[in-house]
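Worksheet for the structure shown next.
With one protein chain withheld, the remaining protein chains of the complex are depicted in position.
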Amino acid sequence: MSGNSIGKLFSVTTCGESHGAGLMAIVDGVPSGLALCAEDLQIDLDRRKPGSSKYSTQRRESDEVEIISGVFEGKTTGTPIGLLIRNTNQKSKDYGEIKDTFRPGHADYTYSMKYGFRDYRGGGRSSARETAMRVAAGAIAKKYLFERLGVQVRGHVTQMGSEHCKEIESSEIDWEFVNSNPFFCADKDAIVRFETLIDSLRREGTSCGARLEIIASGVPVGLGEPVFDRLDADIAHAMMSINAVKGVEIGDGMAVAEQFGHSARDEMTPDGFTANHAGGILGGISSGQDIRVSIALKPTSSITTAGKSINAQGEAVDMLTKGRHDPCVGVRATPIAEAMLAIVLLDHYLRNRGQNADVVPPITAIVH
Amino acid sequence: MSGNSIGKLFSVTTCGESHGAGLMAIVDGVPSGLALCAEDLQIDLDRRKPGSSKYSTQRRESDEVEIISGVFEGKTTGTPIGLLIRNTNQKSKDYGEIKDTFRPGHADYTYSMKYGFRDYRGGGRSSARETAMRVAAGAIAKKYLFERLGVQVRGHVTQMGSEHCKEIESSEIDWEFVNSNPFFCADKDAIVRFETLIDSLRREGTSCGARLEIIASGVPVGLGEPVFDRLDADIAHAMMSINAVKGVEIGDGMAVAEQFGHSARDEMTPDGFTANHAGGILGGISSGQDIRVSIALKPTSSITTAGKSINAQGEAVDMLTKGRHDPCVGVRATPIAEAMLAIVLLDHYLRNRGQNADVVPPITAIVH
Amino acid sequence: MSGNSIGKLFSVTTCGESHGAGLMAIVDGVPSGLALCAEDLQIDLDRRKPGSSKYSTQRRESDEVEIISGVFEGKTTGTPIGLLIRNTNQKSKDYGEIKDTFRPGHADYTYSMKYGFRDYRGGGRSSARETAMRVAAGAIAKKYLFERLGVQVRGHVTQMGSEHCKEIESSEIDWEFVNSNPFFCADKDAIVRFETLIDSLRREGTSCGARLEIIASGVPVGLGEPVFDRLDADIAHAMMSINAVKGVEIGDGMAVAEQFGHSARDEMTPDGFTANHAGGILGGISSGQDIRVSIALKPTSSITTAGKSINAQGEAVDMLTKGRHDPCVGVRATPIAEAMLAIVLLDHYLRNRGQNADVVPPITAIVH
Partner (left out) sequence: MSGNSIGKLFSVTTCGESHGAGLMAIVDGVPSGLALCAEDLQIDLDRRKPGSSKYSTQRRESDEVEIISGVFEGKTTGTPIGLLIRNTNQKSKDYGEIKDTFRPGHADYTYSMKYGFRDYRGGGRSSARETAMRVAAGAIAKKYLFERLGVQVRGHVTQMGSEHCKEIESSEIDWEFVNSNPFFCADKDAIVRFETLIDSLRREGTSCGARLEIIASGVPVGLGEPVFDRLDADIAHAMMSINAVKGVEIGDGMAVAEQFGHSARDEMTPDGFTANHAGGILGGISSGQDIRVSIALKPTSSITTAGKSINAQGEAVDMLTKGRHDPCVGVRATPIAEAMLAIVLLDHYLRNRGQNADVVPPITAIVH
């Protein structure tokens, strides 16, 4: 139940460092009878993995996942599912220089102060490498949600650095297009601008941040456990736990500060809600509308521009990191954020069913 | 361990509805020997309570808290502390009309669909009334954090509707002034504009949102349990669990999307960090710098402007809510957000001490 | 989530000391729509309370419970239920002498060493007083289990000191008789022997232990979450958490060490099992048979015979405790043990429903 576990009924526990032998996850509480094989997980792993396009990092990991337990004759048994990914492409020598220094903007300093020392190769446990397991576990959640409930969890990049995508109604997003370009971008016109930006960032040896939107459609009404485990609270927790995320928004997010009550609330009619400022969650419980989550990721600090730092003796040094890095981590965070949302939704689906399976709602849900 | 409990070592469990007999909290894991009495909690409760100023709601609750257990001869015993607040000023007749309707923007619909029916008086458990207990429990956390560790947790309003406060360095905020005006505002010039705004909102029968910043200073380095219970993830969870919150930011928050790596990272020197874009958390672990959290609260939906909704038979109706409401919930959320941050920090302090009390950090912390 | 909370979906959190203002419980995860009022809880509280008979302790508490939240118009709302019992009959002066001494056999020494000091009045949190809240919370669980599932949880005393009851088939126990005598005893012939024993123990200023059996009938098949949260493991946890319990057995319990495989296993036929050595749990999951749990409680150490101990300065002293004590705590532990079993069963019922509500069992359960 420590910090490397998430979820109460459907829970995911992970381990693994950037340059260790591999990554593991134990996914517990998966209902039985779900068809599952490693290929189901590989799809999302491949969407995430390094080396997928010339716009992301050059480290090439196959990220081949193996299912160790919990599946028999092609179906989940209800017992915990073990997942294993071996690391194959660590270049430890890339990191030898930082052994005794703390890279600015990274977790080197905080990990060393907390634990006394750290696995300095590639950031150790603080590296985004561990997110591969979130994606694999999230793929299991996505499969159940889709096949059993018709819930779809899909994300796209809405902003990269100063380049904004145009606003598109969630019902009009071309998801095939989103998943066919390396930026997970829904706006055809923005692609060229993104490519230009990435190229110039690489040349300048720096990086930029990104903003993503993740949408869950078809979510049943009633998920969420007020007052502390509100659905949006657990979503915020899951998203903020992703490396580099510094902000999480539900629905209109931070913009609600400027809104007025009479225009910001989503009115109801027998045929559904008239708007979705709330982002699909009311009072911490899903309303049946699309759940809309936005997150902002900070620019990678692993850039080839030198920065001021200190070493393990507390002396001032200039840091120059080399190695293989992303000019924009946003390019790969999309499947990670989808996975986290799926994990939270499945956990809450099971929790709600556990307590409230007998409930007869007073009316038919107004969102179908 | 259900949804009404937060925290792993220092945990707070609450119950209570808007118009029930009262509110209760059980605060478990408080270290022994802390001087504590009901007056210590009353200070923050009074900062939160309705009727404190003419700019907030008219419901007048005394919010007098009683300590039922866990304190002996004026000190905490290490056993769980029970807190009780009786509701005394419920006006149930204010809500009689909404018994069979679902107020737009409220949780009436979602609660009814989830549980089959709801306590409709004043929003029942979904009402902000329950936050009184968060504040009482948070006051215990604040006291320990301050007296034992020198950690201070303080919040202020940075925006109300379209009225923004000017930016002030956190080290220059006049906290006495903040806590002497009804808006918890640090910017003297903004007070008048806030007053004008509130008055016009009340006349127009609507409401606006708000944006708050909460700062924790003096936090030791090393708090946070990666990868899922990162300190920022647990903070986001705690903040998003507050009624009306729709966005949570750490440090520069959503703005990091536009930033560049070489300027956004906080460089380090032997005398500390050169900036604090990160908001005091690196890799999910506290760095020793001020922890800066911003939240946005949506405008109250309980306004005297009519809105479209449906009733418990699924028929379209026009909703007009009467009663006693806040034109800006932000005025009272400041102590609530402080309480939530304090709760998370104390829980993480104990968790970190549990696992890492023996650790000898490699160097002296660069933030003192 | 600290030590004063039990259960994952249906969870009970308590607080309160022997001589504090009162006891509280927050019961979270109760499904909505269950008819509930304070009288429902008072029945079991009265079965437990001191002063019920001349054979137990003389402290007379009314143990009147008040429902603070979570019930509206006579039914549970699905929100957390708050319970409050005020202490009214503390005789603090009875304990003045032990302020600076550690009573042998009690938790005085361990609490003081763990927390630095203790509320010495009546044992503080270590007193059996806190079990009143377990009984109140357990009554809610019992009500749901019985009304919705037909599950009955009932206990009886099978041994007091050296006096054993004769063995009676669980299906032949006269529960009305059990609950009409002050010993919760099913064996008419044993009553007289128990009375004689109690009287002589009181005269001699000492006490004896007891052995109880608690039976849950009508339990559906499938409850339990292997491998760590097996149903029997959680039952053992719940029972061993009761003051004075030193042993827990499921089915044949410790006697299985002497048994042979071919006679000890419960064979199956289409009409049910041929025996119940297993006590209703196989592989950590309920089989549908009666769940049989036995516990042994040690004799109270609060007796009027002097004993050797030390004081708060570490010096040897002779301890003589006065006050109002039970010669046999077993007389009152029966409703407490029933409550704990009910709490575990309801939690597991909800957990199993959460994960497995969709499961279609391969055959009709062989126990009906």
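General remarks:
Note that the chains take the letters A, B and C in the order they are written out, and that residue 1 is the start of every chain.
The rule is short, and it goes like this: a residue touches a chain if its C-beta (ideal position, glycine included) is under 8 Å from a C-beta of that chain, and two chains touch if they have at least 3 such contacts.
Keep in mind it's a predicted model, so treat the numbers as computed, not measured.
Taking the complete complex into account, C:Gly222 is the one of C:Gly70, C:Gly138 or C:Gly222 that touches the chain left out. Considering the full assembly, C:Glu258 is the residue among C:Glu172, C:Asp189 or C:Glu258 that touches the omitted chain. Against the chain not displayed here, chain A makes contact via residues 1-5, 7-11, 13-17, 20-24, 26, 28-29, 32-33, 66-70, 72, 75, 77-82, 84, 114-119, 124-125. One chain of the complex is left out; on chain C, the residues touching it are 1-6, 8, 14, 102, 104-107, 109-117, 125-126, 130, 159-162, 201, 205-211, 221-222, 224-230, 232-241, 243, 245-262, 264-270, 274, 277-279, 282-287, 294, 296-303, 305, 307-310, 312-316, 330, 351-352, 356, 359-366. By the touch criterion stated above, the residues of chain B touching the omitted chain are 8-10, 29, 31-33, 78-79, 148, 226, 350-351, 353-359.
The working rule: only the chains that are shown with their structure count from here on.
Measuring from the averaged C-alpha position of chain A to that of chain B gives a distance of 26 Å. Computed centre separation for the pair chain B/chain C is 38 angstrom, with centres defined by C-alpha atoms.
We define each chain's centre as the mean of its Cα atoms; on that basis chain A and chain C are separated by 45 Å.
The residues of chain C that reach two or more other chains are 8-10, 29, 32-33, 78-79, listed in rising order.
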